[in-house]
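The complex appears here without one of its protein chains, the remainder shown in place.
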Amino acid sequence: MKEAVITVKNLVKKFGSFTANDNLNFEVYEGEIFGFLGANGAGKTTALRILSGLSSPTSGEVIVAGYNAKKDPEKIKKNIGYMCQKFSLYEDLSTRENIMLYGGIYGMSKTLIKRRTEDLLTKLNFREYSDRMISDLPLGLKQKLAFSVAVFHEPKIVFLDEPTGGVDPITRRQFWEMIYETADRGITVFVTTHYMDEAEYCDRISIMSDGRIVALDTPEALKIQYGAESVEDVFVKIARPKP
Amino acid sequence: MKRFLGFIKKEFLHIFRDFRTMIILFGIPTAQILIFGFVVSTDIKDARVAFLDLSKDEATQKISDKICSSGFFRRVDDLQNYNEIDMAMKKGIVKAVIVFGDNFGHDLISQGKATMSIIADGSEPNTATLITNYVTAIVTDFNRELAGTSATGNILVQPEVRMFYNPELKGHFMFVPGVITLILILICALMTSITITREKEFGTMEVLLVSPLKPVHIIVGKVLPYFILSFIDVIMILVLSWFVFDLPIRGSLILLLAETMLYILMSLSLGILISTISKTMQQAIFMSFLGLMLPTILLSGFIFPIENMPEAYDWVSAILPPRYFIVIIKNIMIKGTGFMYVWKETLILMIMTTLFIGLSVRNFKVRLQ
Partner (left out) sequence: MQKIIEASGISKKFEATQALKEISFEVNEGEIFGFIGPDGAGKTTLFRIITTLLLPDDGEIKVLGIDAITGFKELRKNIGYMPGRFSLYQDLSVEENLNFYATVFGTTVKENYDLIADIYSHIEPFKKRLAGKLSGGMKQKLALSCALIHKPRLLVLDEPTTGVDAVSRSEFWEMLKKLKQYNITIVASTPYMDEAMRCNRVALIQNGNILSIDDPKKIKEGFSRKLFSVRAAEKYRLINSLREYPETLTAYPFGDSVHITFRNDSYNDSIYEHLKKAGIENATITESEAGIEDRFLELMSK
């Protein structure tokens, strides 16, 4: 039985009279690739922010990487990686400068940063880009680099918020292979995405609608349960967007 | 600790690689020192004065010469009678008129004292005070010389001071018109400078361009609502000035309103011009608010008289619209002059307005690049 790295019990988040997260309950296990789906406005981003220590729950218990989200959000932040779609890397710094900056921010030792930086640049085939400004790199490369930086310090969990938006099909697949490889190393990957075929790459997925979780299982099980051919069909059946 | 240092290093890199931050760090302080150093002065230099000398005797000659050779004053005119004083002040040719009554010298010798008048332009209270103080000091000096050389002591010239337009020397006679000038140009230019840039930034400009609307429609269409609403602003400001600061409106109210609306139109056009140049709202706000504020405060004659500045600054001041409006508003409100005394400034403002609108239409990009 794998260890639960994220435990969410009766999570409620309200903004004034509006309930963004309505009694969420789920667990995510070590080394899983967990897909977090839902229409815009369903409450995904709110939940994601709570899980990554950026916001605190109105009520309920949220434990991430062993720390309580309400009491120790700072400890959570130190033990996770985070990649959001647009703004992870500094456009006016070079590739190498970005990597080393984040290494420093994560509190890694100088020798460790140096070694891992060189490893990373080689593995991603980035040597020729190591001194170029991020703003000069094409989108696909930026995304791959942003992901690598998010897991640079080998955290327990990495949160990815729509990491593959607009990227070409080949790069998207390479990105997901990076995710597979990361999960294989034991790092749990919590990812939100709009691409339904990417949901199929996940070990388990949850679908949010109107602040609640309306489905939580493996993609295969959900397809059987809803008599659907693809996750997209399941989605269309149960996740009506709010106007 | 390492985290912290890594973060600091990043901040340095950001700063060095951002042109704008470098300007703020190094360029602006340099400019500020140069400007402040030369503009902010509490001296007067070459203040223009006229003399009304009804005696024209040795004493008046002596005093006049002393005044003119002090370096603080420049003799600009010799008036013939009291009626000319009003005209000279209204035209703004002189800052003060020094009046010697008839029989000045005679009175001095026979009665042991004579009076002279220093009539200063009270619409610039600071300058007026300085002038009267300096002249009084010079006269006191003359008195001392006189006491030293004469057998009888106690011969005294007593300068009588009068402030034209502003007998109580109220400071806000200078400030409030200046503040009105400053506020109107800042707010109007700011408002219109944001409006086009906002459409560019939000992307709605793209859709507007792919439509039958012509650039002149868009530009005039953006100026007009602000123009109408600014009128209400003007009424509000004038009413407040009247009630709270007791500021008079000695000239024609209609003329004042008309000139103010012209100034507003000019400011709105300037704002539009800025927005055709700026790519982002941040740039537009920077240019209109910060870019206009300091030059207006320092170089338009609002607080610091233009006459006291080095000539180079005078040229810069000449392209600043507020410089002309301050003259107009002061003349109408405080000196009570009519159109004939402000036609030059009015014409300049009109030309500027047309220029700004013309340039805006020309600059307006019909394409995205």
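Read from first to last, the chains carry the letters A and B; within each, the first residue is number 1.
Just so we're on the same page, a residue touches a chain if its C-beta (ideal position, glycine included) is under 8 Å from a C-beta of that chain, and two chains touch if they have at least 3 such contacts.
Treat the numbers as computed from the prediction; the structure is a model and nothing was measured.
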Checklist entry - Any idea which of B:102, B:145 or B:206 touches the chain not displayed? => result B:206
Item to check | Missing-partner contacts on chain B, residue numbers | outcome: 202-204, 206-213, 366-369
Item to check | chain A residues that touch the omitted chain in the full complex | outcome: 39-41, 136, 138-140, 165-171, 173, 176-177, 180-181, 183-184, 194, 196-201, 219-220, 230-232, 235-236, 239-243
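We adopt the following convention: only the chains that are shown with their structure count from here on.
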Item to check | Centroid distance [mean C-alpha coordinates] between chain B and chain A, Å | outcome: 60
Item to check | In the complex, chain A residues that touch chain B | outcome: 90, 92-93, 97, 100-101, 103-107, 109-110
Checklist entry - Where on chain B is chain A touching in the complex? => result 2-3, 5-7, 9-10, 13-14, 17-18
